[in-house]
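Just one protein chain is left out here, and the rest sit where they should.
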Amino acid sequence: MFLYIFDLLGTAIFAVSGVSMAFRLKMDAVGVLVLASVVAIGGGTIRDLILDAPVFWLTDNNYIWIVVATCALMIAFIKKPTRIPWYVLPVSDAVGLAVFTVIGAEKALHYGFSPTVAVLMGTLTGCGGGAIRDVLAGQIPFIFQKEIYASACIIGGSVYCLLDYSHLPRVINILVAAGVVLAIRLTAIKWQLSLPTFSK
Amino acid sequence: MFLYIFDLLGTAIFAVSGVSMAFRLKMDAVGVLVLASVVAIGGGTIRDLILDAPVFWLTDNNYIWIVVATCALMIAFIKKPTRIPWYVLPVSDAVGLAVFTVIGAEKALHYGFSPTVAVLMGTLTGCGGGAIRDVLAGQIPFIFQKEIYASACIIGGSVYCLLDYSHLPRVINILVAAGVVLAIRLTAIKWQLSLPTFSK
Partner (left out) sequence: MFLYIFDLLGTAIFAVSGVSMAFRLKMDAVGVLVLASVVAIGGGTIRDLILDAPVFWLTDNNYIWIVVATCALMIAFIKKPTRIPWYVLPVSDAVGLAVFTVIGAEKALHYGFSPTVAVLMGTLTGCGGGAIRDVLAGQIPFIFQKEIYASACIIGGSVYCLLDYSHLPRVINILVAAGVVLAIRLTAIKWQLSLPTFSK
């Protein structure tokens, strides 16, 4: 139940990130909807296909409706998209990333796969939607150009897998691991931290 | 039976749209084949993966051969690709869009999913192949830059779901819903209609 609300929240927040990007690219209402859907449910869809789990939004349409509602609310209440402060996109993205990383890792463990797969699925759930969004928008994905990004997912996913061996309540594990991802991302955004690259 | 022929027809027509794009980008024969395949079977493939249905062209190879035949015919008979009139690409695209939207929605309902999912699957089947084609060709997908496009699928898919409650023969439902998509798209192409965007 807690995980479910947490998941719907992540979906809404990732949809916000999709809508912000669509506004920035001056798309119409349907473009907004498509981009928001891709960010919000794209990563989890690929995860479920790979895990051979039923795709999560097929039987529970709440995920779809929360994306539609987020788009409608943002279109209705934001008269001037350019007035969205610059940090809305990266911060909402960071929160969504934290939530989805943990949910992805949790689902893989729940289906009986190894921690290695769980870390990978966490990263995929977190970064997948955003990567498809960027590719559709004609940009090189976030994960390749931004400050510490996918690495936050890898660390957060690993933390969750470690905590999973503990006897703590799962809610604690989820919040701690999501907190780790969020803290890393926000720190990276604030001080523009990047990993060293291999140029020359 | 009717639906099957309708589907093969849509496949051939979408392949035409892929070939036209490949000609325009001066690709070789294999590029033509790959791009035609992606447009013609890409959207339906993603749909089947998500619905967890057997991918439609795995057991019935006619879909593959009709794409190959379309490519071979177009390569053989069109000496000067640049002579393809400009409207062939958008109009063939519109017909394919209409056919595939209805087939996608029909399949989702047939598998017992909600109308919400059916509208989504119709849009995905219709727009998915073209979106992958555009991404592979290094362009921002049609759906984000063209006149009313994905919206035609959303409306057509909704019409099909509504008609599905009626007691009309399914052939009628299919033709009406496909006609709606086609009419919207052709009108939009002719008068270059677009939805309002959210620029400034």
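By letter and in written order, the chains are A and B; residue numbering begins at 1 in each of them.
One rule holds for everything that comes next: a residue touches a chain if its C-beta (ideal position, glycine included) is under 8 Å from a C-beta of that chain, and two chains touch if they have at least 3 such contacts.
None of the values given here were measured: they were computed from a predicted structure.
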{"item": "Full-complex contact with the absent chain, from B:73, B:135, B:163 or B:183", "value": "B:135"}
{"item": "Missing-chain contacts mapped onto subunit A", "value": "49-52, 113-114, 116-117, 120, 131, 135, 139-141, 143-144, 148-151, 154, 194-200"}
{"item": "Residues in subunit B touching the chain absent from view", "value": "22-23, 25-35, 45, 49, 54-55, 57-59, 61, 64-65, 75, 80-82, 135-138"}
